[in-house]
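Presented below is the structure to which this report refers.
Presenting subunit A:
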Amino acid sequence: MSGIAVSTTINGDGVELLCQPQETLLDVLRDRLGLTGTKEGCGTGDCGACSVILDDRLVCSCLVLGAEAEGRRVETIEGMASGDSLHPLQQKFLEHAALQCGICTPGFLIAAKDLLARNPDPTETEIRFGLAGNLCRCTGYDKIVRAVQDAASVMKGA
Partner candidate 1 sequence: MVEVTLWGALGTAAGGKSKVEIEAKDIRELFRKLAEQHPALEPHIQRGIAVAINGEIYRDTWSKEFPAGAEIFLLPRLAGG
Partner candidate 2 sequence: MGFDPRYTGRNFTSVGTRPVRPDGVDKVTGRARYGADFNMTGQLVGRVLRSPHAHARIKKINTSKAEKLAGVKAVITAADLPDLTDGDAAMYAILDNCMAREKALYDGHAVAAVAAVDARTAKEALKLIAVDYEVLPHVTDVDEAMKPTAPVLDDSVFTEGVEPRPAKPSNIAKRSQFGHGNVEEGFKQAHSIVERSFKTEQTHQGYIEPHACVASVSSDGTADLWVCTQGHFVYRQHCAQLLGMDVSKLRVTSSEIGGGFGGKTHVWAEPVALALSRKAGRPVKLVMSREEVFRASGPTSATSIDVKIGSRKDGTITAASATLRYSSGPYLGMWAEIGAMTAFACYKLENVRTVGFEVLVNRPKSAAYRAPSAPMAAFAVESAIDELAKTIGMDAVQFRIKNAAQEGTQSSYGPVYGPIGIGPTLEAAKSHAHMKAKLGKNQGRGMACGFWFNFGGQTCTDLNVGIDGSVSLAVGTVDVGGSRASLSLVAAEELGIPYEQVKAVVADTASLGYNDMTDGSRGTFSSSMATISAARNAIRTLRERAAQMWEISVDDVIWESGQAVAKGRKHGNLAPLSLKEIAAAAGNTGGPIAGHSELVADGAGVSFATHICDVEVDPDTGATRVLRYTVIQDAGKAVHPTYVEGQYQGGAAQGIGWALNEEYIYGKDGRLQNPGFLDYRIPVCSDLPMIDTQILEIPNPNHPYGVRGVGETSIVPPLAAIANAVSNAVGVRMTHIPMSPPRILAALGAG
């Protein structure tokens, strides 16, 4: 069978895989590598549930081809905690009940991590616009914004 050999780094680990030309990075993560934390909500880059960080850049993995991961670094939700320590964003999402069904949560955590990396002290408006690429249908975003605000102040203080 034909396939493209891809050599990439996922959450710090070197990974070698074969994928089809038309497979997206999302397909590769979920179906080839079993990393199902990243979700498909729409497949067209409109919902943000598939958010990952590719070489320090926030992307919708459904809009990136698997082959494009060659030689690059991918960060997914599975790599956010360190060992048994949750990332402050993960901890604050839990404390503020910033999730109800939780399907959008991995995408939001990745996007929020990226937002705080670029802007460690965002205003409420900056948080809202920074996360406007992630859809949530359950929470109305109120508790998500509060969780990000709280995590930002913890991360600044630390």
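Just a few scattered comments:
Just so it is clear, contacts are C-beta pairs under 8 Å (C-beta built on N, C-alpha and C of every residue); 3 or more make two chains touch, one makes a residue touch a chain; residues count from 1.
Selection rule, in plain terms: all candidates are chains of the complex that A comes from, given by their letters.
Just so it is clear, the model here is predicted, and its values are computed rather than measured.
Interface record for this complex: partner of subunit A among candidates 1 or 2 is 2, by the touch criterion. Residue ranges on subunit A touching candidate 2, taken from their complex, read 20, 22, 30, 35-44, 46-47, 49, 76-78, 80-81, 86, 90, 93-97, 99-106, 109, 125, 127-129, 131-146.
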